[in-house]
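Apart from one protein chain that is not included, each protein chain of the complex appears where it belongs.
Take a look at chain A:
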Amino acid sequence: MFTDEALDSVEIESLWRKSQQAAQESRGCQTRAVHITEAEVQTVSTSSSWTQTEEPQHQDTEQLLQQNQDDPDPPGLKDFLQRVEDSVIRELVRNARSHAFDGFQVNWEEHNNRVSCLHCLQHPSAQERGLHVTSVSWSCTGSVIACAYGRIDEGDWSTENSYVCTWNLNRQSLNPNQADLVIDVPTTVTALCCHPNQPALIAGGLYTGEVVVWDTSQTQDPVLVQTGMSADSHREPVYQVSWVPLQKKGEFGVLSASSRGQVLLWTVDSDQNAFVLNAAYAFVRQQVPHSSSFKVRGSSTVGVTSLALSPWDSDTFLVGSEGGLLLRCSFSAQTPAAVPSEGQSVTPRAPAVFSFRPRRGPVHSIHCSPFHRNLFVSTGTDGLAHLHSLLQVDPLLSLRVSDSYVFQVQWSPTRPLVFAAATGQGEVQIFDLGRRSLRPAATIEEGGAGHAATCLSFNHQNPRQLAVGKTNGTVAVWQLSTELTEQNPRESSQLEQIANQVAE
């Protein structure tokens, strides 16, 4: 029944080993070497430029006026011109020959032949202490006058405090003996300038070298920003401050000049609590451009006593020094000044570009003409007023103003040929270059000679008003006659002729 059987074994070959062996092949691959080289780039010179779009106000008008020669004329233009040409030319010729209007003058406003004193403002506590008025400035609205008190005859450090007073002349309740606003200042104020757009801001320079901006709308503490005694600030009295329009439209910086030969440009930082030094200019005798015809002597610092901005060229400013130098300077000068570094945050530059004939004695005041690009007038302790052209070394005209010092000179804002000068004898002399004679057209003297007139300022909003500050602590506001304030039709061309003269 059961028998043994032997079965054959079944062999299954291993596929696994074979597949593995079959799949194994070795190959090699290698990427080619990557070539690396090192190179350096360095900028040798950099220049920065900026562009700004202007508001598109006049774009459409400019497009309208594009007179493209290829465009055909509007219809009927030729016929219209043919019709009117003859009559127009006839009228033009007749007008050029006519004498009908010779000497014909119309009085739109009441003709006033007198110069009269409108107000005589004083601050009793300043007068008691015998303070002098060092600077006056009208606000941009033309109704407020700000005056700074101090002393002009000081040589030493002093710890006297002084005042800045403002009066609003258009108020009914004007009291000449009491200022509308009195700001107490710890030292004497040597320079003052009201902001050209914002009536509440006043910039001042102090005897200690500080530059302050007061905000008269803040009753608590009028000091808005102050430079303080840092490495950046001046160490000597600040003789002039001015508001300068900055590159960004609508913003202004404060330019201050001190007798140590420094002119600094400050901007108010965005938090409105500190001054930031924007640019610094220092004057050193060696870097002043010399003209070969005159030698310059003296110490190496050039103490700046007066500063003037040119209303025509925002890059130019004029500087007068204690030694009588008169320099034309540029804001964009790049040469560094040869002064020892004192840890200032901005390197000072030497801005002097051109040197005019030096005067004998400090130059107290310079003013650029608002009617002609190239003219400016300067005065100093030699008692002469020099009319210069920016293009020539020698003055075009020298007028004797007084026998003593002349403290300030300013062009009239309405008559191109008129300027006024405040003298040490107390008079204000007003000169009219259109007159043949070289004597003053008018002399304003307010009784009691012996008190020098230290500063004057025309009111730009109401050009008939002239404010004069004197050493007896009073500020007089004068109303000028019509003759001194109304422009003649030929004045601009006369001024042009004077400017084009070549000095002998």
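Throughout what follows, contacts are C-beta pairs under 8 Å (C-beta built on N, C-alpha and C of every residue); 3 or more make two chains touch, one makes a residue touch a chain; residues count from 1.
Throughout what follows, contacts and distances are computed from a predicted model.
Its UniProt record calls the unshown chain "Dynein light chain roadblock", which is the correct pick from "POTRA domain-containing protein", "Guanine nucleotide-binding protein subunit beta-5a", "Peroxin-7" or "Dynein light chain roadblock". Interface note: of A:3, A:46 or A:87, the residue touching the hidden chain in the full complex is A:87.
For the chain missing from the display, the contacting residue among A:16, A:50 or A:101 is A:101, taking the whole complex into account. Against the chain not shown here, chain A presents residues 58, 61-62, 64-65, 67, 72-74, 76-78, 80-85, 87-89, 91-93, 95-96, 98, 101, 489-490.
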